[in-house]
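Every protein chain but one is kept in place in this view of the complex.
The block that comes next holds chain A.
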Amino acid sequence: MAAGGGDMSMPIASLFTDAIRFIFVPQESVTGGVQVGGIGEISSLTANHLVLSAAAIAVACVIALPLGLWLGHVGKGEFLAISVSNVGRAVPTLALIAFFIAFVGIGFFNVLLALILLAIPPLLTNTYVGVRGVSPDAVDAARGMGMSESQIVRRVELPLAVRSIFGGLQLSAVSVVATAILGPLASVDTLGTPIVSVNVYGQAGLLGAAIVVAALAILVYLVLTALQRAATPAGLKA
């Protein structure tokens, strides 16, 4: 409220310049009295943001990859892997955070849980679909040559599904990085803090943080694309 209409009427270009300056140079808060923004605070918020996101994605992988591989291998649980996943995607993370406040209270664990639930569906679905997409002939040949079921999963189905799995990982990671801005709603400082506390950080802070989050999401996407390319077996690239 205090940030008022004066800022809104500023020319876009000027607002954008202020936002960039906010990222690098500390300035006095809207409410006055404290310095906000600047490379120091933004770096620390970015670090928090990434730790939270990485933790959520890592836990989601630990849950979704084995489950997706197993469901895909036995060819069952299509309902779980696809329908439940779709429902999961439809539930807003904001609602989850509010919901978890009642059960686990506020804090890191709350947001982590919500982000894990956000990250699982694309990973699970893509892993499942990737494994189901492996040629049944290759699997039959593998079994007929004497591979055990776990060898079939590790040596045949996983490598052949790796491209699809990375697609899911990309989706998950980008949405987790983008959604981690909800952290401050449960008292976890992330790049969302200047966005949520716009009355303290001002319009420049809001836009500045948003620019960093967007850049982060794009960076994560690019890194994972490179990783996908590196992880895809040579025989599948031709």
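Keep in mind that, in the parts below, a residue touches a chain if its C-beta (ideal position, glycine included) is under 8 Å from a C-beta of that chain, and two chains touch if they have at least 3 such contacts; residues count from 1.
Quick note on the criterion: contacts and distances are computed from a predicted model.
Colleague: Write down which listed name, "Aspartyl/glutamyl-tRNA(Asn/Gln) amidotransferase subunit B", "ABC-type quaternary amine transporter", "Protein-export membrane protein SecF" or "Cytochrome b", is the UniProt protein name of the chain that is not shown.
Modeller: "ABC-type quaternary amine transporter"
Colleague: Check each of A:23, A:36, A:160 or A:204 against the chain that is not shown and name the one that touches it.
Modeller: Only one of A:23, A:36, A:160 or A:204 touches the chain omitted from view, namely A:160.
Colleague: In terms of residues, what is the contact footprint of the unshown chain on chain A?
Modeller: Missing-chain contacts on chain A: residues 135, 137-148, 151, 155-156, 159-160, 233-236, 238.
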